[in-house]
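A protein chain is absent from this complex, but the other protein chains hold their places.
Showing chain A:
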Amino acid sequence: MEQTVQRDLYQQMVLIRAYEEAILREYHADKKPVFDIGAGLIPGEMHLSAGQEPVAAGVCAHSIPGDSVTATHRPHHFALAHGVDMKAMTAEIFGRVDGLGRGRGGHMHLFDPMTKFSCSGIVGEGLPVAVGQALAFSRRGTGNVAIAVAGEGAANQGAFHEALNLAAVWKLPVLFVIEDNDWGISVPRSAATSVPSNATRAQAYGIPGVRVEDNAVEAVYAAAGSAVERARNGGGPTLLEVHTLRLWGHFEGDAQGYRDDLEQVPGRDPIPGYEQHLRSAGVLDDAAVARIRGAAVELVEQAIDFAKSSPEPDPSTVGNYVFAQA
């Protein structure tokens, strides 16, 4: 693999991690000593994507302008990797007027028409939507691809099966990405999913299914690259499942008492391992690592400052945007 690609993948993952660490800090800053989910600068549920960076970085390295992403309730890594404006996204997470949705969406409802990014708080909801985006791309012959992201729990939803079937029947340019982080909140995959790999389920719809083990960003990059190329060339949809890692809780405030693998989790963090790999290969050295990390933190802190400085929405505007005006 080209060293520039390796460096980009690493840089993307570091940026995402820096972002999630900053949101983690801001989220909890004013929820102490007693955790109150509705309190503080960032209220509400917060699902952070630390540990799942290889999926977003590896997949979105292939997205080009005009490609779409429908993401999940855990959306930040894909939003950043797909190029959503970090400041507007952060302002939305803080519920401010300069946010992507002017404070009406929140962290699970980020909509960015510039990059065709959207996400949803309902498990599996974005999968059929991606099929429709792909239909529009196909009809217009743009060569674009719709990337539909879901967790392994969503692969047990009807919407998943309906979307795969429809995309296959209509042979549309969709890349279905399943992030298998082993857990549907507190229920292990083994208790919820009838097959060890969702790639198997792709066969049921006559489309290719690929599973990447070990949360390996380069393997994700390679598999996604083939699938995206196939889709752009009219070959139809692919299902890509990545065995990834939920480094933190389902949401903030989740003590994870149900999680028997908790002690091993920090050791499975994908970023230190990849960094070591790139150091050994001579792609990174101390200076490069420090530079990449420093640049990421600086960008993230600028976004946080921007969000905090943006005004809160005027309550009298609560009724705005229910309908589009003619």
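A few points about this structure:
One rule holds for everything that comes next: a contact is a pair of C-beta atoms (placed from the backbone, for glycine too) under 8 Å apart; a residue touches a chain by one contact, two chains touch by 3 or more; residues count from 1.
Just so it is clear, contacts and distances are computed from a predicted model.
Its record in UniProt calls the unshown chain "Pyruvate dehydrogenase E1 component beta subunit", which is the match among "Pyruvate dehydrogenase E1 component beta subunit", "Cytochrome bd-I ubiquinol oxidase subunit 1 apoprotein", "Cation/acetate symporter" or "Sugar ABC transporter ATP-binding protein". Only one of A:103, A:151, A:184 or A:236 touches the absent chain when the whole complex is considered: A:103. Residue A:321 is the one among A:35, A:258 or A:321 that touches the chain missing from this view.
Looking at A:90, A:118 or A:156, the residue that reaches the missing chain in the full complex is A:118. The missing chain, though absent from the display, is touched by one residue of A:128, A:153, A:209 or A:270; that residue is A:128.
Although one chain is not shown, part of chain A still touches it, namely residues 68, 70, 99-105, 109, 111-113, 116, 118, 120, 122, 125, 127-137, 139, 146, 158-159, 162-163, 165-166, 169-170, 320-324, 326.
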